[in-house]
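Everything below concerns the one structure shown next.
Only one protein chain is missing; all other protein chains are in place.
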Amino acid sequence: MSTIVSLPDQSTAKLPAKSYLNQEYGLKSWLLTGDHKRIAMLYLFSITFFFVIGGVLAGLIRLELLTPPADLMATDTYNKVFSMHGIIMIFLFLVPSVPATIGNFLIPLMVGARDLAFPKINLLSWYLYMGGGLLVLATMVLGGVDTGWTFTTPLSTHYLNTHVVTAAMGIFLAGFSSIFTGLNFIVTIHRMRCPGMTWFRLPLFVWGHYATSIIMILGTPVLAITLVLVALERTMNIGVFDPSKGGDPLLFQHLFWFYSHPAVYIMILPGMAVISEVISTFSRKRVFGYTAVAFSSVAIAVFGFLVWEHHMFIMGVSQYSALVFSLLTMLVAVPSAIKIFNWSMTLYKGSITFETPMLYAFGFIGLFTIGGLTGIFLATLGMDVHLTETYFIVAHFHFVMVGGMLMAYLAGVHFWWPKMTGRMYPEAISKTAAVITFIGFIVTFFPQFILGYLGMPRRYAAYPADFQVLNVFSTAGASILGIGYLLPMLYLPWSLKYGEIAGDNPWQATGLEWQIQSPPLTENFSEIPIMDHEAYDYEWLANKTHHEVQTVG
Amino acid sequence: MSHISPVLWEFLVHWLKNFAIFPPEASTIAPYADALYFALVGMTVTGLALVMTMVLVFSIRYRKERHPEAVQIEGSTLLEATWTLIPLGIFLVFFVWGALLYFRVFNPPPNSMNIYVVGKQWMWKVEHQGGQHEINALHIPTGVPIQVTLISQDVFHSFSIPAFRVKREAIPGRYTTVYFEATTPGKYHLFCTQYCGTNHSAMIGWVYVMTPADYSAWEAGNTSGASLAQNGERLFASVGCNACHNGSATARGPNLANVYNTRIRLTDGSTAIANEAYLREAILAPSMHVPAGYAQIMPTYQGQISEDGLIDLVEYIKSLDSNYRIQQMLNKSQISSAQASTEGKTVPAQGAAKP
Amino acid sequence: MTEKTQSTHQDAEVHVVKPPVYLAIFFALLVLTALTTGISFIDLGVFNAVIALAIACLKASLVVLFFMHIHYSSRLLKLTVAAGLFTFMLLISLTMTDYISRAWGMF
Partner (left out) sequence: MDSPSIATTPHELGSSGLPHAHDHPAFMRHHFEDIGQQREAASFGMWVFLLTEIMFFGGLFCAYLIFRNWYHPAFVAGSNTLDITLGTTNTAVLIGSSFTMAMAVYSAEMRRKGQLVLFLVLTILLGGVFLGIKAVEYHQKYVDHHIPGMNFSIQEFVHPTNPKAIPLAPDMAEKTQLYFFLYFAMTGMHALHMIIGIGLLLFMVARASRGAYTAGHVIPVENFGLYWHFVDIVWIFLFPLLYLISRYR
């Protein structure tokens, strides 16, 4: 397993004199920037910050669950901890993770544009995100919120005296940040493609983000209005969601999940987008069934809007309606299967190397398949009766979100690190980190499936002693997992200074972003490129007679 | 190992005693659920094995050292169709299978024995027909179909008995039902699985499954003296319902005898079945369904009668129905006949129990 | 560079809608408003709602098509509007599957 593909003259590579990183100096030049690459970097930092907070909260959860009684913290503290964990991880980490960082950085590069369509809105979106983040942090400092990330009414509206409104407003702002990101992507992809860049020449990364953006702009506003209603109901003592005043708590569930189910696809489609790029590059092959993979992204986005009620199967919805939604859920699972099989087939007759991003991608395929197929358990009506609200669900969504999206995010960060910074990450240690993450993940979350079938309810600070053994495994795994995540947080910053210089195209990849210098210029391309080949055209790359790389200075 | 380190030994023994990987099967639903579960596990293992085999075999076979030059392949419509249709077919099988089980769990047979459960922060209050009250405990006989009618006094709760593989949300403002038939005597976990505030994790209890004989004994020993219907009758008089519903021809309200489970014609021309939900709503929001021929003069009792009181009233009105009374009698005899059939193989009450 | 801008952006043509069109639409909207208010004074049972909503849809279409220029716009913008309506209808109709069938067998 030698490391990198034939690196083009790595020894003589040097950092370009001029790049987006050194174009301007000073904090102000970052905080007021319109450059999508700099905004991506701002996002990268802030997201990592919130991930660490969410991770520490996860650590607290696992420590508490080491022993059956609620001994480390009181139950209401525990409730606040997992609520903040869920809120931070979902709204402040996973939803913006790939799109707002890697996507922000790459979409203009991939479609051959100088920037996103609306740079100022892009910056505004970061400020909204930070505003939302600060409100959530404020909630935490003021004493937390204990609604769970799902804000179930009438609990959240009439029965808690924690800072529900502050948290809801934080999410409201973060939601608008995500709307603006989606808006920018859609307009950019429609309107800013360079000459020759037809829809079917777009990298699959762009297709994935296009699908994500559809969900962001159509789903998020419903969450926003729902949170406004929750806040109004709380402050004004109205009863839209309160049955004793004639309201209907299920209406809240409908509106909330109308966003939050599609949102889980916001949390996986960008990851899938990354995987397409990584698998293709390291097997040096065009993605098998390009069109099928492209359309399956859009199919997931569209069908994703039709299945929300599967979160409410036992909550008193009509049984006939549950039937409809179960059926639709089965349909939405199919495009994911299509993707998995196409990626596997991409390896067939490839020329495969095993760099760190590829290892993460393999991790993604395995873990997402498990996570996705256990989603089928939950979509199966009769099975959901037993499994819902148990640790089976906790395991399901950590498999898809952590084993899926987080792995993909790490794959993406490693894959484009040379492009973003101009330097390589250290290869050996990053491979170790990937393996540690994988092992830690399995040990943490696999036992939770068994716990779930045993019936251990989620959101329990204390649990009967029968469940202890598996919980100890889970906590042990989480410690390994923590190390796995800590490592990149250490060696990636290290590599900023000491990493090998990467050169323009260290992976010999075909995307437009790899045909320019790394790190790129502020204006991306000195001359707008003309796309004259299909995506993932490795023959084109091989036949390129001279290096058409644009380095300035 | 006990002579190496007694502490470690203790620890291990303790662990192994507390190690479970599969929940007890204690209801007629459980085998159905488990069959479905294993089928789903089978699908997952197969699917995962398939994908992992592809990934592993290709990674080894086509790694760069062995296969330096990639062969570009566009795709294959046939393959796409295969892996679209086969998973779809499999998923649809599970859809049908799951739906069948779902309807079984949530549609109790008509002859089941009805137990009311009220959820409130943070306890379960169980009310048996005979007036036995329990908190965070549920005693039931084996071999009798049981319908639990749930309601919550405040927020969402969820009534979960893993050993029976059933669960149902108790929601405020509306009755929900779940059905099961216990098979194995023993003591099983009862959880609240819907997050309901601070002491959510303390809203737990036990389900005691007993042989019909034991159950009859328990029933006799724990009655509060008045059945739900009798309590209801008292309440009916004390809050003044009988001022209007006294069954006489001049009464201002309709005669409530024999209304239960009949189809009622409403003033707006539609009809409604007077089931438990209807009766409850008739008391709390009388103007929602006004029976034809009556003026809307009944006051609302929203906020004046507790959920327990409402249950009593509903049971009282049901008991005014002769069919229902006959049904109740049959249920009783059912318990004793179930007793007869299991007599020979009575299992000690703690048989399958986990402490 | 010039030829490619023309190829990708040739549909950028901007259509200037003339004041008479605006004026006509304006009056049509006023008439429809008067009409819908007038009809509401007659008790037509469910048809009150049906007619009022039909008129509202008609008015909204006029605004979208002419004041907002969709009538003259590219297919992309037409599709965008359609997508919005479609998702809105999804939200309403799929939620209704629950509310409508929840009481089946009871009423």
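We call the chains A, B and C, going by the order they appear; numbering starts again at 1 in every chain.
Assume a contact is a pair of C-beta atoms (placed from the backbone, for glycine too) under 8 Å apart; a residue touches a chain by one contact, two chains touch by 3 or more.
Quick caveat, the model's predicted, so the values are computed rather than measured.
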item	value
Neighbouring displayed chains - absent chain, whole complex	A, B, C
Residue of A:92, A:164 or A:229 in touch with the missing chain, whole complex considered	A:229
Candidate in contact with the missing chain, chosen from A:480, A:528 or A:541	A:528
Touch residues of subunit C, complete complex, unshown partner	1-2, 5-6, 8-19, 22-23, 25-26, 29-30, 33-34, 36-37, 40-41, 43, 45, 48-49, 52-53, 55-56, 59-60, 63-64, 66-68, 73-74, 76-77, 80-81, 83-85, 87-88, 91-92, 95-96, 99
Sites on subunit A contacted by the missing partner chain, in the whole complex	113-115, 117-119, 121, 179, 183-184, 186-188, 190-192, 217-222, 224-226, 229, 232, 235-240, 245-248, 251, 254-255, 258, 523, 528
Subunit B residues touching the omitted chain (full complex)	284-288, 296-300, 302
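Going forward, only the chains that are shown with their structure count from here on.
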item	value
Separation of subunit B from subunit C, taking each centre as the mean of its C-alpha atoms, in whole Å	46
Separation of mean Cα positions, subunit C and subunit A [Å, integer]	35
Overlap residues in subunit C, where contacts from two or more other chains coincide	none
Touching two or more other chains - residues of subunit B	none
Subunit C - residues contacting subunit A, complex	1, 4-5, 7-8, 76, 83-84, 87, 90-91, 94-95, 97-104
Complex contacts: residues of subunit B adjacent to subunit A	15, 18-23, 32-33, 36-37, 40, 43-44, 47-48, 51-52, 54-55, 58-59, 62-65, 67-76, 79-80, 83-84, 87-88, 91-92, 94-95, 97-107, 121, 154-156, 158, 160, 162-163, 165-169, 171-174, 176, 189, 191-202, 204, 285, 302-303, 354
Touch list for subunit A against partner subunit C, complex	190, 193-196, 214, 218, 222, 250-251, 254, 258, 305-306, 308-309, 317-321, 324-325, 528, 530
